[in-house]
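A single protein chain has been removed from this complex, and every other one stays in its place.
Here the chain labels run A and B in written order, and each chain numbers its own residues starting at 1.
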Amino acid sequence: MFIPGGIIALTTDFQTDSFYVAEMKVAAHQIAREALIVDVTHAIAPQDVKQASWILLRALEAFPEGTVHVCVVDPGVGTDRKILAAIIHGQAVIGPDNGLFDVIASRYHVAAIIELNNEVYFGPRRSHTFHGRDIMAPMAAHLVRGIPLESLGDSLHRPLVTQETKAKIFAKRQENEIHGQFIYADSFGNCVTNIFEDDIPDDWDRRRLRVESGSHAVDGIVSTYGEREVGASAALVGSSGQLEWAVVQGSAAQKYGFEAGIAVKIVRENA
Amino acid sequence: MFIPGGIIALTTDFQTDSFYVAEMKVAAHQIAREALIVDVTHAIAPQDVKQASWILLRALEAFPEGTVHVCVVDPGVGTDRKILAAIIHGQAVIGPDNGLFDVIASRYHVAAIIELNNEVYFGPRRSHTFHGRDIMAPMAAHLVRGIPLESLGDSLHRPLVTQETKAKIFAKRQENEIHGQFIYADSFGNCVTNIFEDDIPDDWDRRRLRVESGSHAVDGIVSTYGEREVGASAALVGSSGQLEWAVVQGSAAQKYGFEAGIAVKIVRENA
Partner (left out) sequence: MFIPGGIIALTTDFQTDSFYVAEMKVAAHQIAREALIVDVTHAIAPQDVKQASWILLRALEAFPEGTVHVCVVDPGVGTDRKILAAIIHGQAVIGPDNGLFDVIASRYHVAAIIELNNEVYFGPRRSHTFHGRDIMAPMAAHLVRGIPLESLGDSLHRPLVTQETKAKIFAKRQENEIHGQFIYADSFGNCVTNIFEDDIPDDWDRRRLRVESGSHAVDGIVSTYGEREVGASAALVGSSGQLEWAVVQGSAAQKYGFEAGIAVKIVRENA
């Protein structure tokens, strides 16, 4: 059972400072004036479902139980793609069924999936191109007001993510190596990977691990930026609990051109 | 009579993430702590009154009755240009008298116009260069608190927009064509026009309409992006009820260089 906590979190590809964000907020506030709406980010690259699926994981881990996330990266708006709400990690996540749920549904248990098709809870405006405003934000607001999830549409009884997709998302251990990839750069140009802290065995000495990508490498996994010189590379487990490759007071994304999808691995030296 | 609903909506050319926005919000909250302040956008091109006048229309149609809009695109700040509040579409709109009201006053009935000159309701700070903070935000907050509009200054009894200006704003039907122009691009690069859905006669078959601008053309007006291939042009009525020219999962603004003021027309083929 989902107990709403009053917060709505927005993650979209509308781009920063777009009036579309305001239109979604107003659509939600007209139903739940008391909702606290927090912008996660609107700077997802346009139509980049994969990037959004990873940012959703960050958001899910940052927000409290009872949060309603609305994620609008929706190139298929107006076609027959479904709009879903899923209960994951004690929070409700609303978004189009286009892969946005892949990462969170792979990492956490999915407690329920509803197709948001009960038009009673749609908003008053109807367009073919902006379901974030017309359907998703109103649905989120109804959840905040205490309308039960099951009232918003039909329950779906199928996995939210396939085993095949799941197998491709996370990093893989191969003896003395962990193979992963970059997934996004943060606003400082620190390049975040899909290698989690708990992927690295406790008995591996972090000072003797080497992180490699293409022809670039950095020795040792440190705790914080200040352990390396300004301008040097630093590999560390960032605030999301994932391995990242940083350049101290610089941008690893710019310096090395690391982009989402590029392979990165941890190698245990002299193991 | 204007009944405040508690929301203040901000539209400015301060540019995204400017500390000027914070200064306006604080000026309002010091008077009406309970106000819900929503950013429409601060990315209006600097001093671009015309662009702002169209975004105000979107905002007016998105926000509920009782909203107080504050629009600060104010190159004449500190000169003798007036600051006005007008009641339009059940909402109060505050801004300098420099053309910002042209579009909304042409499309909707103007119920009242007040010159905001009662210094009793100015804020505590006084500058010659930031009346958004010193006058407009405080006035908006007083409205939210229930101070009657008429108390804020002198009533003006004149049209807010001239017939001549009004005649230039909207698209024009010429037999089997509708002549309009681009007015702004949204954050995806979709190019919005001044042709409204209700400008297109119901008995025109949308599949047989052709949209043209310069040497570019697109056949048919579709319902949503997914009806065209990725990378192709799509003409459709967007979420604001206005015709827009999109490139599916791309940017029409970038691909074709469509800018505000460039002519665009709908042609009824084989009519």
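What we mean here is this: a residue touches a chain if its C-beta (ideal position, glycine included) is under 8 Å from a C-beta of that chain, and two chains touch if they have at least 3 such contacts.
Every value quoted in this text rests on a predicted model; they were computed, and no experiment measured them.
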| item | value |
| --- | --- |
| Which of A:F170, A:F196 or A:Y225 contacts the chain that the document leaves out | A:Y225 |
| Absent-chain interface as seen on chain B, which is shown | 14-23, 25-27, 29-30, 33, 46-47, 75-79, 125, 127-130, 133-134 |
| Residues of chain A (touch criterion as defined above) contacting the omitted chain | 6-7, 9, 16-17, 36, 38-43, 55, 58-59, 62-64, 186-188, 223-227, 236, 238-239, 249 |
